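Shown next, in structure tokens, is the structure this report addresses.
A single protein chain has been removed from this complex, and every other one stays in its place.
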Amino acid sequence: MTNKSQRTHSAILMIACPDQTGLIAAVTHFIRENGGNIIHLEQYVDGESSHFFMRLEWDLQGFNLPMDQFEKCFQESIAAQFDMSYQLYASDERPRLAIFVSKYSHCLFDILSRYQAGEWQVDIPLIISNHPDLEVVAKNVGIDFYLFKINKENKREQEEKQLRLLKSHKIDSIVLARYMQILSDDFVRHYPQQIINIHHSFLPAFSGAKPYNAAYDRGVKIIGATSHYVTAELDAGPIIEQDVVRVSHTDTVEDFIRKGRDLEKVVLSRAIWHHMKRKILVFKNRTIVFV
Amino acid sequence: MTNKSQRTHSAILMIACPDQTGLIAAVTHFIRENGGNIIHLEQYVDGESSHFFMRLEWDLQGFNLPMDQFEKCFQESIAAQFDMSYQLYASDERPRLAIFVSKYSHCLFDILSRYQAGEWQVDIPLIISNHPDLEVVAKNVGIDFYLFKINKENKREQEEKQLRLLKSHKIDSIVLARYMQILSDDFVRHYPQQIINIHHSFLPAFSGAKPYNAAYDRGVKIIGATSHYVTAELDAGPIIEQDVVRVSHTDTVEDFIRKGRDLEKVVLSRAIWHHMKRKILVFKNRTIVFV
Amino acid sequence: MTNKSQRTHSAILMIACPDQTGLIAAVTHFIRENGGNIIHLEQYVDGESSHFFMRLEWDLQGFNLPMDQFEKCFQESIAAQFDMSYQLYASDERPRLAIFVSKYSHCLFDILSRYQAGEWQVDIPLIISNHPDLEVVAKNVGIDFYLFKINKENKREQEEKQLRLLKSHKIDSIVLARYMQILSDDFVRHYPQQIINIHHSFLPAFSGAKPYNAAYDRGVKIIGATSHYVTAELDAGPIIEQDVVRVSHTDTVEDFIRKGRDLEKVVLSRAIWHHMKRKILVFKNRTIVFV
Partner (left out) sequence: MTNKSQRTHSAILMIACPDQTGLIAAVTHFIRENGGNIIHLEQYVDGESSHFFMRLEWDLQGFNLPMDQFEKCFQESIAAQFDMSYQLYASDERPRLAIFVSKYSHCLFDILSRYQAGEWQVDIPLIISNHPDLEVVAKNVGIDFYLFKINKENKREQEEKQLRLLKSHKIDSIVLARYMQILSDDFVRHYPQQIINIHHSFLPAFSGAKPYNAAYDRGVKIIGATSHYVTAELDAGPIIEQDVVRVSHTDTVEDFIRKGRDLEKVVLSRAIWHHMKRKILVFKNRTIVFV
């Protein structure tokens, strides 16, 4: 075992199943038998439903089961017996992200500054927008920019084009970086638990449009931002990360918006981090984030 | 002028009026003329409504206008001309508080520990409850405890008795320290902007009953507590203070409740502090807290 | 396995050893073999030193190894082979705490309010002080209060008396709730990693006396409080918990002290919670807190 800062070539296994005696022993024994050294093990049991969740990461050096045989072997030895669902990842796979934007630039700038600095092990082959405003930003960093103007009439057609484009670029996950357009249920269904949104309020307070105005009118003393997976219901998907900042009576709506921008970009980027590091499981509209 | 830590005998004037040129000059000149040395001046203008608010505190040493003549004189010289409403307080007046409780003890213990330690310059002549559980706590510190069991049939009658009791003790303000009983509009009308409640959520999220359960079900990553003035509409009065604490998927509803207790007591006590220090003005369901 | 909110009769095993392949598999297999159902498993590897740490909690229902035979059996089967040190606890054992105080009451009140409300599963048979001031508080809740006035001449002798008193009451852990007297190294050696202190600053900033004055003079914008295990070196032991609150230029030293009190009591109580729940391991002057 070793610490998480070392950049080893490792495998990550995310497991969910009904809780049963002997689960951890069985899985860790399987890894051990095949020469794997466990780097991280985090588990969680949902008390109400008796559902078990585990994230396991092990060093692939010395692991004598080839990755392309792992799933078959694990399925037969362990998963079938315990009725497990699971996903396997290699730690050095780079997730492929598409960024959706409209007119606000702060979240996009923040994402791109991390991308350019090499802070994130991801590929961002394209940026999609419903407005031309941020094309110049995409150009500056050499990322393809695609404009899809959307109205009631063309929405279905435009989304289909977007989906074809995403598929052709082998996009794994989509980041809505203040994208001011609601995705249709059909679209969302293509990327379950793979579309990350940032909402500019402390959800569930102030869902929907103009949350800073609503927060101002209510006279709150703290504002927030919420990053969540997109589901069919607006602003109601599983929350990944939230954070807050103090405001006072001296802050106008414009001050709320200004302070909120700093929250939004940091909260969204933290959510992307956990997602790309394969730290998140979803159960009953709640996230399990193994930090 | 002097700093706020010195315990001088001072006067506090809270002003509200339509915004006009020359307001601050006129009021400060009036204080100056009468030999007053201003210790604190805070002002705020609501941009939308052009309403002006000011809190002024001045040293009474050398002030040659007796307090009992102040209002008449200020009214004629200044307030009438600017269409002001105002309240005058002496800094060494001790507000008289009644504490309302039910079964939860953490907020009551917190208030009493400050009271016993002399942290607050208030008098607490009585504790009112709809349950007998906390009588022993009141007894231990020598504060009178009054039990008013309340049901649908006797609510009106019991509240009238409570009001008579409060009046007979010259109570200025009421603190609902996790009092699990909704006050009638009639009752609330007797103490406008003088009843402070603590709600165990980050309002406006999770108003009403069982907010920790609702927060758990929604899968939030941060929980909060909110102190506000009580108005006719439940959990909708002007917010005085809020604070939050992080939670994670490992926290059960019981953990939310445990972590929340520490928030509730601190948030409520901060709100009481601002209220007793005459720092709060209310405008359009928002508080102006001059900290 | 089950969630942590259920009050089962369970066992807790805290393990430390050099990191090796197969550790988790071996330990979980041992529990499984003996009929134990794991409720919680948290592990951590210190990357620099390749040291492994684990906290394991399992349901004792159905576990067929009696607790009094566990250590011998575990030692022979597992611990010897992996060069482990470990501690075993029963979750329903109530730790026995002694509280040390001087003149400040806020931390003591906070501890006692939780104790009285049944929030903590501990016994507090005695309070020790070097000043008589808080005797009345102890009396009110029916806890024995022992006064040990301490000066340079009698310190050694008084500490020996204190130690005898603590031993006679079978005290497991000591809480210094703003105890304004430095314990001798000899004293500390009797309770390694069992004495919890609260320091009224964000350590390592402002160690030693009068931290709020020092913080004020430095013009910080945030103040903090730190709870740590006591070691021979003053304010330098392993940190368990810290928290902070904002201050501004309008806050005087008295305001720092007032705001700080609320931090101190909450930070100390959180540290006691983790300690009593057997969540803490210490390694190289750092704490591993399995929350």
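Here the chain labels run A, B and C in written order, and each chain numbers its own residues starting at 1.
Keep this in mind: a contact is a pair of C-beta atoms (placed from the backbone, for glycine too) under 8 Å apart; a residue touches a chain by one contact, two chains touch by 3 or more.
From a predicted model like this one, the values you see are computed outputs, not experimental measurements.
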item	value
Displayed partners of the chain not shown (whole complex)	A, B, C
Given C:Cys73, C:Met180, C:Ala205 or C:Leu234, the one touching the chain that is not displayed	C:Ala205
Option touching the unshown chain, where B:His9, B:His29, B:Arg156 or B:Lys284 are the choices	B:His29
Selected residue (touches chain absent from view) among A:Ser50, A:Gln75, A:Gln116 or A:Asn213	A:Gln116
Interface residues of subunit C (partner: the chain not displayed)	44, 47, 202-206, 218-222, 224, 238-244, 248-250, 252, 285-289, 291
Touch list for subunit B against the chain that is not drawn	1-6, 19-25, 28-29, 31-32, 35, 37-43, 45-48, 50, 52, 246
Chain not shown, touching residues in subunit A	3-5, 105-106, 109-110, 113-114, 116-117, 119, 140, 250, 252-255, 258, 261-262, 266, 269, 291
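Convention: only the chains that are shown with their structure count from here on.
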item	value
Distance between chain centroids, defined by C-alpha means - subunit B, subunit C (Å)	36
Residue list for subunit B, restricted to those that touch at least two other chains	250, 252, 291
